[in-house]
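Got a structure for you, written out below as structure tokens; questions coming shortly.
Take a look at chain A:
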Amino acid sequence: MTTQHDFIGRVAAALGNAGATERRRATVFSARPGRRNGEILKRTRTRTDVDRMMLLKELIVQGKPLNLRVISKKDPSDTAAAIAALVEERSPEWEGPKSVAAWRHPLLDSLDLPAILARQKVPVYLPRQTNGTPESMDERSRFRSRVQTAFIGITSADYCLAQTATLVMKTVPGRDRSVSLLPSIHVAVIELNQIIRNLPELYACLKYDGKPPDWGFSNCLTLISGPSKTADIELTMVHGAHGPRELYLYVITPRSGPRDRMISIQ
Partner candidate 1 sequence: MLKIFRKLDLAVDCPTDQTCCGQPAFNAGYRREARVAAERFIRIFEKAEVVVCPSGSCVHMVRRHYPDLFRDSPDWRRRAVALGVKTFELTQFLVDVMEVEDHGGRFDGRITLHDSCQALRALGISAQPRRLIAKIAGAEFIEMRESERCCGFGGSFSVKYPEISTAMVDDKVHDIIATGADAVVGVDISCLMNIQGRLSRMKSPVRVLHIAQLLAGR
Partner candidate 2 sequence: MSQIRTERYKTEARKAIKDRVLQSALSSVQDRLGKGTAKAYRELPEGPGLRRTAHDMRMQAVENLDLLLETLADNIGKNGGRVIFADDAQAAVTACIDIARKHEVRQVVKGKSMVTEEIGLNPALQAAGIEVTETDLGEYIIQLAGESPSHIIAPAIHKTREQVGRLFAEKLGISYTDDPPTLTRTARKALRQKFLTADMGISGCNLACAETGHITTVSNEGNIRMATTLPRVHVAFMGMERVTARLEDHDILFRLLSRGAAAQHLAGYISYIGGPRQTGQMDGPEDFYLIIIDNGRSKILADTEFREILCCIRCAACLNVCPVYGKIGGHAYGFAYSGPVGAVVTPLLVGIERAKDLFLGETLCGACKDACPVDIDLPRMLLALRARLTRGGVDRPTEGGITAEKVFYRAWSAAIRNRRIYTGLMRTARMAQRPFTGVDGMIHHLPFPFDGWTRSRDLKPLTSKFFTERWNKSRLVNDDNPT
């Protein structure tokens, strides 16, 4: 093991870089949104519902070869009914009774899943509310075992990229990563206005829409483009390697007719 100073000193020596650090730093890192980022941000901020419907169409097309099922629903209650139907018709991959794990999230709260699924006697496990006290080992252990036995994990997302059919999720309290990872089926629920076009838009939003001084994405950010897959045996594509085998994305799309409303992304 060596010190950071010695290691980086050796790298600098190899490059023959004598100083000019501040000038190089200014060139290499961008200090403020350049013109391109500015254009990108403007586009995301002035996007209309009509534009977003086009993006939704693209999302559906891009999702198909990835086995991402995109379903448009007109409101939370329709979405909840669809999820209930899914819970009913699907069986757990591993042994045990059916249970579901979900994020704590305003959009999911509006679905009222615990009540809906109670009709089928399927429990919905939510992480506990954040109340200032740190979570204990026991609590985390219980959480893990709940998520591990759940056969469906339900989350929302922060953004959805149409061009690559990608869900983007920041890890923050109440929105844990294993919910979209351990259960065999992953269900995600988002609203139409969360769909953006592509990675450049994502990165621009993350960098410049986050409230300073924090970056917009915490210690962990996950990008998911379709359910888990592998082609390691004779290049034969198999869906469901280690992560979820199926992925359903419900997009709540108000059917009130296309209106030219300016909607900004929070």
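Here is how the candidates were picked: all candidates are chains of the complex that A comes from, given by their letters.
List of remarks:
Just so we're on the same page, a contact is a pair of C-beta atoms (placed from the backbone, for glycine too) under 8 Å apart; a residue touches a chain by one contact, two chains touch by 3 or more; residues count from 1.
Model, not experiment: these values are computed from the prediction.
Checked against 1 or 2, the single candidate touching chain A in this complex is 2.
Chain A contributes residues 1-4, 6-8, 10-17, 21, 24-25, 28-30, 37, 62, 66, 127, 130, 134-135, 139-140, 143-144, 147-148, 163-164, 166, 171-174, 176-178, 181, 198-200, 203-204, 206-207, 215, 217-236, 238, 240-244 to its touches with candidate 2 in the complex.
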